[in-house]
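Of the protein chains in this complex, one is absent; all others appear in place.
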Amino acid sequence: MPKKNNTLRLNLLAMFIAIIILQTSIPLIGYIPIGPLSITIIPATVVIATVLLGTVDGAIIGGVWGVITFIRAYIWPTSPLATIVFVNPIVSVFPRIMIGLVAGWAYMALQKRIKRQSLSVSIAAILGSLTNTILVLGLIYVFYKAKAPQLYQINMEKLLPYLIGVVGTNGIPEAIFSGVVTPLIAVPLSRVIKRRT
Amino acid sequence: MDKAISFNQVTHTYQANTPYAQNALDNISLEIPTNSFTAIIGHTGSGKSTLVQHINALLKPTQGSVTVYNRSITPTTTNKNLKELRRHVGMVFQFPEKQLFEETVIKDIMFGPKNYGMVDAEAEQAAIEAMKLVGLDKSLSEKSPFDLSGGQMRRVAIAGVLAMKPEVLILDEPTAGLDPRGHKEIMDLASYLHDHDHITIILVTHQMDDVVNYASEVVVMDKGKIVQTGTPAEVFADPKWVYRMQLNLPTSAEFAQQLIDAGVPIGQLPLTIDQLADRITELARKGENPDD
Amino acid sequence: MTNFLFGRYLPGNSWIHQMSPQSKLLLSFYFVIVIFFANNLVSYGVLALLIIVVILLSGVSITFFLKGIRPLIWLIIFTVGLQILFSSGGTILWQWGPFSITNLSLINGGFIFIRFLLIIMISTVLTLTTTPLAIADGVQTILKPLKRVHFPVDTLALMLSIALRFVPTLMDEMETILNAQRSRGVDFGSGSLTHRVKAAVPLLVPLFTGAINHAENLSTAMEARGFTDSEHRSKYRIYRWQLKDTLSWIVFLVAGGLVLYLRK
Partner (left out) sequence: MKDIIQVKNISFNYSGQPLLFDGLSLDVHEGEWLALIGQNGSGKSTLARLIDGLNVLKKGQIFVDGLLVSDQNVFDIRNKIGMVFQNPEDQFVGATVEDDVAFGLENRQIDREKMHQLVKTSLENVNMWEFRDRIPANLSGGQKQRVAIAGIVALSPKIIILDEATSMLDPQGRQDILDLVRQLKEKNHLTVISITHDIDEAASADRVIVINKGQKIDEDIPGKIFSNTEQLARIGLDAPYTAQLIAALKRRHFDLDKEYLDREGLIAWIKQLVSTK
């Protein structure tokens, strides 16, 4: 019959995009502030999309998050970090696409070996989240070395340790968070989705 | 009568200090007696939901104060003090099945009780009792709530509120989307909780038949104000006023009005089917013995 | 909240309102790039003059622009401060440990402040005069050439438009879920780390479940209305290129040229 699955996929992706838009604008469901740090929940959303819809769709959702981050770095930055780092589209978009890809590959590989879905999801989420952190750190360094032009010409030499410090210290709790929370959300949802399709 | 809840000159403004500011509640004073069954009616957008969310401290008044069992909520009450109040006021939202999230039915029902400090065994006991109350079979307790039918999911959600053993239960259109059997079961449950467990029930509804069949007190809202309070008979006494409030009459009153228009001298509007049948019986007997 | 996207649009019929969304998007983008090149007072002056003209042409009262800046004020101060304290070169006016203020850093701080203002202004004009839907349509028009390489431009546009249409719906639902779980005794936004992490679950599972249900029901409704795929549909809304667009482009290109000419 007609391409039901295509329509459903279109709409599921649309809903995930809507959720990402919400998460980037409402702190309560997008970020958890812990002291001076702010842990984002959004990598978990990307991994959930990956688990429910597949690797490619997870990468798409990651990419959408990246594009939103990129645009917002200009018009509505959430942190000083954003104005310095995420105004570069490669730093804001590429690592986020990779969350979906890495988590997807990991999840597929793990599923064959591990029986418990929640464990596979958890590991995939940790890897996805770490991918993001490591790539953002790496790219900041690369662009600093390459002396890329900047929107707000900040003295990078003095700022680099600070940047790496912030991204790094955010990265660890973020990965732990993703590892704990993602399976708690993804597992019941995969049940909801399976029932209907 | 003892008062469970009182509103003292409460005003609530959404988006205060912006150009979009609007008063959702406008200087409301109201008392709801302990162990009453109060229906809150009013057309869509009249402020009913805003009103009941104050009872549960989900909203704080912009001005005035709300008192629930001697605990006061004022514009300056800090969020810390609200939790203690909320445990005494259970709230069933519209389409409450949308709030389910746990792995199993029993865990979901235990969620509220545990948040309010019950230990596992205690919460489980409360959950089992709540399942029985709402008519959920014990065999469902280890199932995922997402594998149940819509009607069952709603019962799980209601059980999750009842397991917290609230003294006041707010039901916001609890039967929306249910079929007649499901509707009756939920309303009968509310009635049972009121009669048997002496819970104060506050029902927000569009169904006037439920108002006359179950409620003892009625609050009518319009444009953020309370325009009438009283028994169902008092509130529905003037059909023209009821229609002006964009509300309906109970079916029996509406039918009686049609009889009156057709020339049958019904007199005061009956509210329930039995009242109407009694009245017709009375009139018919009179017809048989015109001398009476 | 979601103000940066929604509820920001002000209906109107000004010059800027009437421009096609694709022009407005591209011009905003172009403007930001030109800002990269401005590096002295005169070149910034040209851009500032341009943005003032644009604001006047948008017919939107200045208070809306000031409101747009207010939530960002701390961020701006912080970034400018960072620039002033961490910059090197120039005559040192003040020094304390690793921090120093030089005449150059003061000037740079001033420029960064101007950059911030310019970018916020242009994006505010865009969102105040263009509906989210029109922005999605603009993106679709801009990406159209990619159709030749079989990039599903129309699917993307439809997806984006459905996503935007459901943002307010999901936001309402989120608020209801939040209230429902609050009344079940969850404290959001306080408590220990584990507590906060745990609090995300009763919020997000229902939010996602609702979203999945919307997607399924919407798919059925769309197919019942004859939807097959997004690439074979006619279009109800078309934003035509107008004289106003051409004239605006000329002005912006001239301003860009001036900046390049005037920069040091």
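First chain written, first letter: the chains are A, B and C, and each begins at residue 1.
The rule is short, and it goes like this: a contact is a pair of C-beta atoms (placed from the backbone, for glycine too) under 8 Å apart; a residue touches a chain by one contact, two chains touch by 3 or more.
Computed from a predicted model, the values in this text were never measured in an experiment.
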{"item": "Candidate in contact with the missing chain, chosen from C:Lys24, C:Arg115 or C:His214", "value": "C:His214"}
{"item": "Contact with the hidden chain (one of B:Gly117, B:Gly135, B:Gly177 or B:Gly230)", "value": "B:Gly177"}
{"item": "Residues from chain B at the interface with the omitted partner, ascending", "value": "43-44, 149-151, 176-182, 206-208, 246, 248, 251-252, 255, 258-259, 262-265, 273-274, 276-278, 280-281, 283-284, 286-288, 290"}
{"item": "Positions on chain C contacted by the hidden chain, ascending", "value": "11, 131-133, 136, 161-162, 164-165, 168-169, 172, 213-214, 217-218, 220-228, 232-238"}
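What we mean here is this: only the chains that are shown with their structure count from here on.
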{"item": "For chain A paired with chain B, centre-to-centre distance based on mean C-alpha positions, whole Å", "value": "43"}
{"item": "Chain A and chain C, separation of their C-alpha mean positions in angstrom", "value": "20"}
{"item": "Residues of chain C engaged with two or more neighbouring chains", "value": "201, 205, 209"}
{"item": "Residues of chain A touching at least two other chains", "value": "188, 192"}
{"item": "Chain B residues within the chain C interface of the complex", "value": "53, 56, 58, 79, 83, 86-87, 89-91, 93-94, 96, 98-101, 111-112, 115-116, 146, 160-161, 164"}
{"item": "List of chain B residues in touch with chain A within their complex", "value": "101-103, 144, 146-147"}
{"item": "Touching residues on chain A, where the partner in the complex is chain B", "value": "187-188, 191-192, 195"}
